[in-house]
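One protein chain omitted, others in place.
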């Protein structure tokens, strides 16, 4: 993905982001002969291939668009999905709190639409690896497509399995659960993590948070922390700077902990 | 940093995190013969070297501590500093919004205490590189020490120079300014960034935000966005879950934009 | 309004609140022979008149509704309006911060749709009085209707005038401006307020806040404070307690100050 950065003009097969003056955006893979039809007119891919990223262009009816490489978080928000995804504000914080970077081995369940999988793969590639578990074949299929579209599928090992049966991995650097009943899998999680390894989870309700942190205390986890992030966006008008009228009120509670060696060992 | 992960016991030279039951924490580099003196008793490094990460141990007076590898954000919050640092919640979001990952070439000014430098280096290493500018030699010296302590200094090129004179880099993937007057350097920023490259900035006051976004509009930047993150921490007690009484009310406004090819070219 | 409280059954002329199981609500004035047509069926006013408040009833198609007296904030959110209104969270805080209660003489400009006028009249009646200024006759007419509907119009003196010409009142306990350029009227505000009187204002942008507080400093006001309230609503489900997905991100910045005797006097 980043290896392509030296190329300064858009090439067939590249993912491209087009953003209209009204901030409506489109992500497409450039193909000779294809057309992008927007609410503000058409753009021929052939007119995009070969031009530099960062160009300000127009549709055939003259509506102005910016032509950019998409960032991982642009792709994340654009994913084809049938489930709630982890948002960029949480995804970035998860990377920080769970120490996930180049070379890490990270386990995840469930895969869902692959939103967090994408972020994890981007963060650990090319030397690290993501192991992603999911029971529903159609979700796994969707996630695989999403990862392939982003060019990051080769860094992910998809597994179709109920994590109640345990994870294949041992000594994982970090393990993230996005499941409604994470307290049921803490023995399996502990077995998969390295000593001192990073555990993370996202949950929508306070009741689930209470149940999980109660279970973590009894399952050899320490440094248990519950946190929440609120993102406030502003209207970027120099003479009339103000927060947006509406904001996302809740995406989920984040729970973090470290796997400990049991005291009795 | 991550290459060491297969080693399961603490070795001389490793950074170690000790966290007491009261959540007070210490980060030390393990040295044979050294001692850590805490508010709850002493721990001899020799008693730590060779034991597994994730061990639950005690000081010589019996106070329980967890023994862990520190994460990058543990190190970030523990940095020796003489300036305000970028906090983990903003740092993780900056990585996401500016598409910073393995292999990226990222420019930063000013270096300050090196907090964001550390996060950037961890995210782009080993194939990427951080170019960090600072005018004050004593700040640069401090940041260099902080990076060396974390084992990431080799991925950072420190430059002592006023960015008014311009950046050496061209075609940078991303460039972040943590300076009080970023509007004064937008020509230099634009020259350093790749077409479509990611610009980011953090500013404490609304007046500065207004001035910056006004300047960005006239300096060939697009997709200008102003955002703010609020982190809410909870007391992790299963039967009495509640937010902490106090929270950080403000760390800074984040401004993001993309470098465009000027229309007249 | 409160004098009616002893009456326990709904009477012709009463304002009534009907709330469906889906939380959709209707406020109507009860009139013999009238009908309320909802998205879930019809209710005849004659079936409501004479029944006790707090009754759980059904539309003619069997959809359940609660039958309640509306609170002032129910009425506030239901006002016919052509302007942005002050929300209950700000309205209640304004009462507290500006010491507005029974017997107070409060000045307000502009009237707008009369939302804050309603709250002020409810708080100061029957012995206090609200003086409300507005330049647009059609807005004043709308506000007057809104106040009459609530039975509080007799406690309000509406004045159609540009406050640049000054206020008629002297020694007012409190004065609130909901105007885009409050800094232009501070001499007039100071003349209308009692010594030490309470000044308040709501403004949408940070630029306006900066301009106002700069002007207040030079116009014999002290204890200048800028505040903002965020309201977070939860889904009230016992086993799945969680914040609502969406929230209001911004209603306005509140500015409070006290009128001082100029030092040179």
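Each chain gets a letter, A, B and C, in the order it is written, and its residues are counted from 1.
Keep this in mind: contacts are C-beta pairs under 8 Å (C-beta built on N, C-alpha and C of every residue); 3 or more make two chains touch, one makes a residue touch a chain.
Treat the numbers as computed from the prediction; the structure is a model and nothing was measured.
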Listed residues B:13, B:32, B:50 or B:204, member touching the removed chain: B:204
Hidden-chain contact residue, picked from the options B:42, B:164, B:191 or B:244: B:244
Contacting the left-out chain in the complete assembly, out of C:85, C:156 or C:259: C:259
Identified contact with the non-displayed chain, of C:30, C:104 or C:130: C:104
Touch list for chain B against the chain that is not drawn: 204-207, 232-233, 239-250
Absent chain, residues of chain C that touch it: 1-3, 5-6, 8, 19, 52-56, 66-69, 71-73, 88-89, 91-99, 101-105, 119, 122-128, 171, 173, 194-198, 206, 209-211, 213-214, 217, 222-239, 241, 253, 255, 258-261, 263
Residues of chain A in contact with the chain not shown: 206-207, 209-210
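Quick note on the criterion: only the chains that are shown with their structure count from here on.
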Chain B on chain C, rotation in degrees - Cα superposition, rounded to nearest 5: 180
Whole-Å gap separating chain A and chain B, where each centre is the average of the chain's CA atoms: 21
For chain A paired with chain C, centre-to-centre distance based on mean C-alpha positions, whole Å: 44
Junction residues of chain A, two or more chains touched: 206, 232-233, 239, 241
